[in-house]
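Here is the structure we will look at.
Omission of a single protein chain aside, the complex is shown with its protein chains in their original locations.
Chain lettering (A and B) follows the sequence in which the chains are written, and residue indices restart at 1 in each chain.
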Amino acid sequence: MPSSDLFLEVGLSHYLVLSAILFVAGMAGVLLRRNAIVILMSVELMLNAVNLSFVAFSHYMGQMDGQIMVFFVMTIAAAEVSVGLAILVSIFKRYKEVNIRFFEHLKG
Amino acid sequence: MGHDIFEITINAIKLIVCFLIIVQAVPVLVWAERRGSAFIQNRLGPNRIGPLGLLQLAADAVKFFFKEEFAPANAVKFLYYAAPIFALIPATVAFAAIPLGAPVQWNEHIFRLQGYEINVGIVFILAVSSLAPYSILMAGWGSGNKYALMGALRASAQVISYELALGLSIVGMIMTYGTFNLSEMIQAQQAPLSYSLLGFTLPLNFLPAWGIFYQPLGAILFFAASFAESNRLPFDLAEGEAELVAGFHVEYGGFKMLLFFIGEYGHMIVASALMVLFYFGGYVIPGIPMETLNQWALEHAPDANFASLLAGLITLVCFLVKVVVFLWIFIQVRWTLPRFRYDQLMDLGWKTMLPWALFNTILTATLIYVAHL
Partner (left out) sequence: MTADVFLFWFLAIVTLAGGLTTIMITNPIYSALSLAFTMVGVSALFVTLNAYFLAGVQLIVYAGAVTVLFVMVLMMFDLKHEVTAFTRGKISGMVKSGIVAVLAGILVGSISLTTDIFSKSGAAPEAVIGGDTTKELGKVLFSKYIFGFEALGILLLMVAIGAVALARSKGGTHAKQ
């Protein structure tokens, strides 16, 4: 039975649990959704969750390295989204659809 | 917020006043724009109601309030109604972070004449104004009208493209003054101007150390990009009448239209205020250092509290005067320059302004490195 400290004392573990729940939500989105764009969005959600835990660790451990990692993650996420959306645009031009069941076969 | 009830109350009032400044400045700006455009085009403009037509604003407001509440049949109701409210957020939140005058010392409290002090103020303002495309996209999509959608896509693509040039043109200023804090930036601009490079110093004591003398290219780029950011002519591709009717707000009328208006003029006010902050010395009166002003206020006020308040109010007026000058430039440009074509707009943003902003950044970095050798 958690004590009232659970609600009154916010520490590293609170941020970590929040980030874990966000990450799992993103993973559920990747596994369960059928729209390719929503899948990309769920990946973004997972990356955000990881960023949150990086910043929380950096804050509570007193080191800057976590924040640097967040920079790198953000840049790569932006790059990934731009390429992913470009691919999706060309898929949409071809199939008029972005639901993944329309292009799960490799044959053109 | 504060340590005792007096400080908290004053800080809360400041936030409300910052919001009201934006909202209340818009009717006056609309009047100035209509009268000014009329004089530019050799017309008279609204001059019937009240002195100089000033009561036209009240009449317009009443008209806006009593228009029929209307949503098109194809509209996505939630987005259609949410978009005008979201249009207000970026400008008002960004404006609250701008220091409008010298801090006021009242007994042991220090009140800054701004909504809230943020240490990374520049990043905050850029971040908040980068949320502007949402309201445009929501309006365009929510209206269920293809012209609105086209206008929204154009406008948001334009805002995103010019954000790059805008951000890069400020980087030079950040490097020159070595701070993200707007108040510290104003402090740094009080000193007399002097260029020093490789041991040589060129003092120009009759000029203040304003950003425009250090970053002329950055100032031009910033001003041009802020025109595009606030969707004003010559960059108002969102509402090309010939092909898109009125762009993303074609389906809006009455009070909802008025909210979009407030958003657009709010962007103008924020852009002018930033221009003054970065490149024209902020709230400091040119030629009169803050120490002289404080001394003068001490001689003319009953005690130190009121002297500080007096100095704060004078600097506030000075800041507003500078902002008004830039607002007038916004209006004058709108009524004198023609509109760009869309591909010209994108070419200007990506192929001209972005490379020049990059060049400005590299040049500034090199000069700072050489100056510190």
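Just so we're on the same page, contacts are C-beta pairs under 8 Å (C-beta built on N, C-alpha and C of every residue); 3 or more make two chains touch, one makes a residue touch a chain.
Computed from a predicted structure; not experimentally measured.
*Asks:* Check each of B:Ala152, B:Leu182, B:Ala271 or B:Ala297 against the chain that is not shown and name the one that touches it.
*Replies:* From the options B:Ala152, B:Leu182, B:Ala271 or B:Ala297, the contact with the absent chain belongs to B:Ala152.
*Asks:* What does the interface between chain A and the hidden chain look like in terms of residue numbers?
*Replies:* These residues of chain A touch the chain that is not shown: 2-3, 5-18, 20-29, 31-35, 37-38, 40-42, 44-45, 48, 51-52, 55-56, 58-62, 64-65, 67-68, 70-72, 74-79, 81-83, 85-90, 92-93, 98-99, 101.
*Asks:* Go through chain B and note every residue touching the omitted chain.
*Replies:* Residues of chain B in touch with the missing chain: 79, 118-120, 123-124, 126-128, 130-131, 133-134, 137-138, 140-141, 149, 152-153, 156-157, 160, 163, 167, 180, 343, 346.
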